[in-house]
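Below is one structure; the comments refer to it alone.
The complex appears here minus one protein chain, its other protein chains still in place.
Note that the chains are named A, B and C in the order they appear, and that numbering of residues resets to 1 at the start of each chain.
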Amino acid sequence: MTNGGRAQADEPEEVLLAAEDVAMHFPVRGGLLRTVQGHVMAVDGVSLQVRRGETVAVVGESGSGKTTLARLLLRLLDPSGGKVFFMGRDITTQRLRVVREERRHLQMVFQDPMSSLDPRMTIKNIVAEPLVVHEDRGRPGRTIAVLAILFVLGGLASVGLGGLLLLDSAVLGPMGLSPSVDAAGMASVALLVLGVLGVAGGRGLWRLQGWAWWFLAGVTVAQLVEWALLGVWIGVGATAFLLGYLVLVRKRLRSGEEITRRVVALLELVGLKKEHLNRFPHEFSGGQRQRINIARALALNPDVIILDEPTSALDVSVQAQILNLLTELQDRLGLTYLFITHDLSVVYHIADRVSVMYAGKIVELGDTEEIFREPLHPYTKALISAAPVADPRMKSERIVLEGEVPSPTHPPSGCRFHPRCWLAFDPCSKLEPELFDAGNGHRFACFATARDRGLWTSGTRSTPSTEQ
Amino acid sequence: MVVEVEEGTVVSLKSSWRRFLQDHASRISELKYSLFLFRKNRLAVLGLGLILGVIAIALLAPYLAIDHPDLAVINGEIQQRWGIYAGQEFLPPSLGHPFGTDNFGVDWYSKVLYGAGVSLQVGLLVVIPASLLGSLLGLLAGFRGGIVEEIIMRIADIFLSIPSLILAIAITAVLGRSLVHVTYALIITWWPWYTRLVRGQVLTIKERQFVESAKSVGASPSRLMLRHIMPNSISPVIVQASMDFGYVILTAAGLGFLGLGAPPGTAEWGVMISEGINYLFQAPWMSAFPGLAIVLAVLGFNLIGDGLRDILDPRLRR
Amino acid sequence: MAAPVVLRIEGLKTYFHTYEGTVRALEGIDLEIRAGETVGLVGETGCGKSVTALSVLRLVPSPPGKIEGGRVFLEEPEAVAAFRNQYDAIAFERLRQKGVTESITSAQVEEALEPEVRELRAKLATAKSKGDEFRLRLEAATSAYDLLRKPIEEMRAIRGNKISMIFQEPMTAMNPVFTVGEQIAETLILHRKADLCRDVLKAIELQLNAKAKRVRGKRVTVREAKSRMLSGRSRNVLTQSEGETYDGLTGLNEEDHVCTACYRPAPPLWDYCPSCGARLTFDVWAPFRGSITTVERKLYSRMLADKEDQLVDFVDSVWILRRLVRRRLRDEGVRRAVEMLREVKIPDPERLAARYPFELSGGMRQRAMIAMMMACNPRILIADEPTTALDVTVEAQILKIMRELKEKTNMAILLITHDLGVVAEVCDKVGVMYAGAIAEFGTADQVFRRMMHPYTHGLMQSIPRFMAGASQDRKKDLYIIQGTVPNLLHPPAGCRFHPRCPRALEKCKEVVPILTALEPGHLVACHNPVPVSEAIP
Partner (left out) sequence: MKLWEYVVRRLIALIPVIIGVTVIAFILWKAIPIDPAIAYLGPKARPDQIAAFHAQWHLDDPLPSQYFFYLGRLVTGDWGPSFVNHFPVIDNLAIFLPATMELTIFAMVFALPVGIYLGIVSAMKHDRWVDHVSRFIAIVGVAIPIYWLGIMLKIFFHENLAVIGLNVLPLDGRLESTLTPPPTVTGFYTVDSLLALNLTTFIDAIKHLLLPAFTLGFAQLAIILRMTRSGMLEVLGQDFIRTARAKGLSEKEVVFRHAFRNATNATLTVSGLTVGSAFAGDVYVETIYSWNGIGRYFLQAALHAGFTDLLAYLFIITIFYVSANLVIDILYAALDPQVRLGGS
């Protein structure tokens, strides 16, 4: 099965990412004791295959569950049913630790360029984050060091500054030396213990040996403060600072150059320049920010990239630039895309295969050109005819659907589109249509069309609609 | 200065400083822009002036003052002893005694100067531990969620459901009257405000997309907390801490005024005001000037807090 | 005869005096919208299309923004327009001699025509025969129809009444604390107080004679009403008239409410049954109800008689009385709002009128917004990205409703969007904006098929198109307009597109191009336009 106009070897491509009847039901808690009163069937039994080098688009309106599906495939959410396969391996049940290893080959680009970049980090750190996270596994000490230094300095600051005021014995006044030192000493030790416990809690207790040394160092410093005379405090403070500098700056310098070099290469790959390296996100336009997102996704040279509406927040001309960049990267790096969007013109332009989602289920899937040339499911027909076309002469007759998207907690029985469907007839409200095969991988879930094409007669049994 | 760190790699401090500058070029330009915004906000500059003034007075009190206390250790506590100058009682404010004198003839101006040091110190010893402790617990509660959050927030709610001054008075009364006990009482009543503030902040930032994208890249929970959530939730803590400096001075002086803080006769603004009440109509300046000093100090910290809020708020910066 | 011009914008210039400098958002906009016509204003973020709309309604936030110059004429009669052209020519000539050519306002024009205006006023005072011609000439000279000159009270009377505006975010555009019906009624109370007073008087008459005839009623659901009517008997036993009403009932759905006195629908929006006037809710003031209603009748008839009645002013000033008065007006307003909601095809408008905005979906809320802004059927509706936040199928519904309303009331629509598809589908005329100025204006066909401005040409080619047998081959690279949108703090000299324009000449860098008609009705602001042949077939 060749894809669109892309020269591709004929042996069947390896399925990289697949979902098998995956479902995600969010519990809705309400009432007095926050009991579970119902479920939001965001994704309800979806199967999907993404082959290497292909661009598969998932199209649907808001509330269709396409974004939830993306997060399920990336295992940001635990599915409440069905399985997710990545490169043949079932990653549904694996522990989060292992899944985090898998994440190297599967990356995501988010929709809103504004809020998907940390405003307080420079571009270098943002793009370098995946590298830093996966490359330097072996440095637990650094985060502990940061926290230990932070709290010891905090305790010292309160004592030090207090001490400064008491420099002149005449000002000693009511506070006296010993009590205030007690207070500060006690405070800084308590803070240190809490700080380290907090981080240990965060890091998982089994990595204990890493922080034990730092805790001792912290306690000794605090104890020093306890006995230190007035003048020495500044000395102690200075040593703590130097210690912090050596640990932090020195370490970052050594591994810094290598990561910076790779970040610069990534930025140039997506069309940005070296001097953008140390800027903050708010200094960039929407299009540039989306390029940074793409650079970050490419950092671990993944095989599959999931793009959640990457261009819908951008202007027309900027959208064209990003689409061109994506197709160029796909050709150069042999990437595979899973494209989530509601914009049909983008789908037609970039996608090889399309799946149309409605209220948590896939209603039609197949080759892009086939689906646009001959949509089989009524919802797809309405979607294509409703999408505005930038050509006044193409004002063909519009199919305008009545009613609203169904409520996710109580979806309609049988085929979920039947309340708004003009072809609906008796079985539609009772039975759930399965994906009939119209040949050439073009499948659709609609009794009316199936009946017209002789694929379904009222006799054949179909899965009865599961009453919610 | 050359620092030999590891075998083979000689890292000259000067070159690493140049790279440090280069790395943080835009952070420095952000800093310059913040200073620029700060200077533009006249009230904030006034606030800074007031605070620097109070700090200067606190440090230079011995050189500026006319009278000087001497120190005596009485039952384990170091107390100030101000002399008694017969014949100089109740002198109205004049050139010699800008703030007049009290019933012992001690120059009230000098006492106010020495009071500044004490107030600042109480401020430091309360705000820094309280904000650090409170913020950490807030961070833990906001990020870990579940039982940890439930316990921490319930404890914070309990402390917050008792008006803070009442609780402070109760604690000082129980522990006995002294300025150190006042600092303990204020730390205990003040930390919950920071926990609630930071928890709210963490919960909003946790939902932001850049945290989710960091998670999708494989960042571990502690990295998320340290690198993403904490930097973004620090600014409201800074604003709150700078304002709380003023409120702590206000409350500590209040406790002193009620007779629960420093022993009578000490150069502490609250105590001085309460001593002034007995001679209110005879020597009104005795209560007026220490109160004024409190107002100026607290005002300074408030203005700085407001100024910082405008600068640190990303929306207003543009 | 072409439809009358509803709105004419001439040289509109709006700047934002921000802290970093002056953002020149609008650099002279010229636009004409005729009745019954949909004009699209399309452009990318930051080109100033929303600022144009806000400037017309003078809603630009005053601390940073300021309308520097230009004139906006609303419903200027043809005759006055003709005279104005003559007078403008004279005025511009005099102003040019004084060196004033930039951002001319109506006040400057009137000043320049000082002698003519004085002479016209004198003639008007004396002349008997040609009186109205002088009046028209005077209005032309003093550009009386210019919105920017009108005092703020007059402007308020126009907003929501003659010109209405709907916005992009349906989620936050309505007040979450008032019901939909109340918010629509508020517009009516503001602009259609007289009609509401008549309705109130009619309702009072109904209630008074219902009280006189001792008609008692209760509000029950249709199911209860049916069982009450049958009260055990079978259907065919009922008398002729009862039978008809019973059949009427079966038509309504079960949960709706009906008044037991007249068995006609009585939604829980009012205390009285809309058809027979019987009181349906518990009345605290029952004993005094009679006298209260008569006082209300006197009040409303005076309010109807003349606007400045001091009894009405007094009632309006006292808070409690005002609330009582407002209640009646609001009830009638909600009744009209329900009609309005039905017109925008909202199912079951009675129930929706009593609900709050947050209980509605995006599409429903945008329809409610349209109903609110169409309540006083304005001459022109400005829609600022009305469907951008909505899904494709809901967008199609909203555009369909807007088109039907336009045909019914013959109003004009100024549709502002960045979505070229929506513009191509809905608009008769299209204006393409770039960096604060109109680059190209013409009929949809001219702009989409025979565009001449390089920017429009580039824009059209960079849209991914999908139509059976699309001219573009799929997955091939889209055309890219180089560079980025200019920073309006220091816009490029001459034509603002020249840095990104592949056809830029030396002249483009100095001289600002003016909108000139290269084809009848097809205006382009470019020194080196794209020849029609190269346009997309």
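Please note the rule applied: a residue touches a chain if its C-beta (ideal position, glycine included) is under 8 Å from a C-beta of that chain, and two chains touch if they have at least 3 such contacts.
Model, not experiment: these values are computed from the prediction.
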| item | value |
| --- | --- |
| Per the touch definition above, residue among B:A241, B:L260 or B:L308 touching the missing chain | B:L260 |
| Residue, one of C:K49, C:H191 or C:K218, that touches the chain absent here | C:H191 |
| Absent chain, residues of chain C that touch it | 57, 59, 63, 156-161, 164-165, 167, 169, 172-178, 186-187, 190-191, 356, 358-359, 369, 372-373 |
| Residue numbers in chain B that touch the chain omitted from display | 43, 154-155, 157-159, 161-167, 169-176, 246, 250, 253-254, 257-260, 273, 276-277, 280-281, 284, 287-288, 291-292, 294-295, 298-299, 302-303, 306 |
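We adopt the following convention: only the chains that are shown with their structure count from here on.
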| item | value |
| --- | --- |
| Per-chain CA centroid nearest to the all-protein CA mean | A |
| A-B compared against A-C, more contacting pairs | A-B |
| Chain B and chain C: spacing of chain centres that average the CA atoms, whole Å | 55 |
| Chain A and chain C, separation of their C-alpha mean positions in angstrom | 41 |
| Multi-partner residues of chain C (at least 2 other chains) | none |
| For the chain A and chain B complex, residues of the former touching the latter | 74, 76, 100-101, 103-104, 107-108, 110-112, 115-122, 124, 129-130, 133-134, 143, 146-147, 151, 154-155, 157-158, 161-162, 164-177, 179-180, 182-184, 187, 190-191, 194-195, 198-199, 201-203, 246, 249-250, 253-254, 278-280, 282-283, 293, 296, 299 |
| Chain A partner contacts - residues on chain B that touch it in the complex | 3, 5, 9, 11, 16, 19-20, 22-27, 30, 58-59, 61-62, 68-71, 73, 77-80, 114, 117-118, 120-121, 124-125, 128-129, 132-133, 136-137, 139-140, 143-144, 148, 178-180, 183-184, 187, 208-210, 212-223, 225-228, 231-232, 262-263, 266-268, 314, 318 |
| List of chain C residues in touch with chain A within their complex | 44-45, 361-364, 391-397, 399-400, 418-425, 444-445, 448-449, 458-460, 462-468, 470, 473-475, 477-481, 484-485 |
